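Missing here: one protein chain of the complex. Every other protein chain is in place.
Right after this comes chain A.
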Amino acid sequence: MTNIIEVKNVTFRYDKEQENLTLNNVSFHVKHGEWLSIIGHNGSGKSTMVRLIDGLLEAESGEIVILNQKLTEDNIWDIRQKIGMVFQNPDNQFVGSTVEDDVAFSLENKGVSHNEMKQRVEEALHLVGMSDFKTKEPARLSGGQKQRVAIAGAVAMRPEIIILDEATSMLDPKGRLELIKTIKDIRDQYGVTVISITHDLDEVALSDRVLVMKKGQIESTATPRELFARGRDLLTLGLDIPFTSSLVNALQLEGFKCQDAYYTEKELEDYLWESLSKM
C-alpha cells in the first residue's frame, strides 16, 4: 500500500514567543485506506496535527505530503477538497439552516451544478441514515444526529481522507456507537482513509494502527492489540482500560492464573470456558 499522507519533521507553535513547541519534529505516515487513530493526553498536539494536515494551520518547519503533493499555499484548496473534516462540537460546525443545506454547503463552495448537488446530498444523507430528517433544522436534532449530518457533509465531497477530530467526544454512548458504525460502513464502502483523534476505546479497537502522542511528539505507534496490552499505562495516555483487561486484573487478584496479554471479549470468553472445563 502506498502512503496517502506523509508528515516529515514537522514543527509548530502557535506563538513565536511560546517556549515549548506544540509539535516537535513529528514524522509519520498514513497508508492508503488505513484507519489511523491518534491518541494522547489533552495538549499533546493531536488536534494541531490534523489541522496542519488540512492546511488550517501552517507548520514552522518540515513538510507534509498528501496524495504525492507537497502541501503549499497554492494547492491548499485543492487538497482540502480531498479531505473531509468532522470536528468535536456538533453545534459549531453546522453551517446550513437545515440538514440538506448543511450537507450541500461544501458542494456549493466547490461550484457543483444544482442537479448533481441534489443527487449527492440525497446519497450522502441516505448513507448516514438521515434521509428522513432532510428538511429539519439543527435545533431539532440530537448531538449524534448532528454529527451524522457533519459526516454526510464530508462524504458528499467524495473525499479520499476523512479526519475525525474527537467527533464522538460530545456524544452519549449510544450516539457514539452509531457514529462509529456509520464511519466503518463508509470506509468499507468507499475505501476512504480515516484518521481519528479519539479517547474512545471502541474507536481505537476498530483502527488498523494507533499513533500515541505525548508533549508534541510521537511516543509510539502500535496496533490496537499491542496498545491495549500496555495495561494500566493506558490511563496515562488518556484512554480507559478495556473491560477485558479489568476483568483479567480482577481475576489475577483473586489468584486466578491469566496471561498478562490483551484479550478481546470473545477470546477471554473462550479462554474462561476452556479453563473452567479443565478444572
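Following the convention adopted for this analysis, a contact is a pair of C-beta atoms (placed from the backbone, for glycine too) under 8 Å apart; a residue touches a chain by one contact, two chains touch by 3 or more; residues count from 1.
Following the convention adopted for this analysis, contacts and distances are computed from a predicted model.
S.K.: The hidden chain: which UniProt name fits, "Cytochrome D ubiquinol oxidase subunit II", "Energy-coupling factor transporter transmembrane protein EcfT", "Electron transfer flavoprotein subunit alpha" or "2,3-dehydroadipyl-CoA hydratase"?
M.R.: Matching the unshown chain against "Cytochrome D ubiquinol oxidase subunit II", "Energy-coupling factor transporter transmembrane protein EcfT", "Electron transfer flavoprotein subunit alpha" or "2,3-dehydroadipyl-CoA hydratase" yields "Energy-coupling factor transporter transmembrane protein EcfT".
S.K.: With the full complex in mind, choose from A:97, A:142, A:189 or A:236 the residue touching the hidden chain.
M.R.: A:97
S.K.: Just to verify: which one of A:108, A:172 or A:260 makes contact with the chain not shown?
M.R.: A:108
S.K.: Thinking of the whole complex, not just what is shown, which of A:59, A:85 or A:186 touches the missing chain?
M.R.: The single option touching the absent chain is A:85.
S.K.: So which bits of chain A touch the chain we can't see?
M.R.: Looking at chain A, the ones touching the missing chain are residues 51, 54, 56, 77, 80-81, 83, 85, 87, 89, 91-98, 100-101, 104-114, 117-118, 121, 137-139, 153-154, 157.
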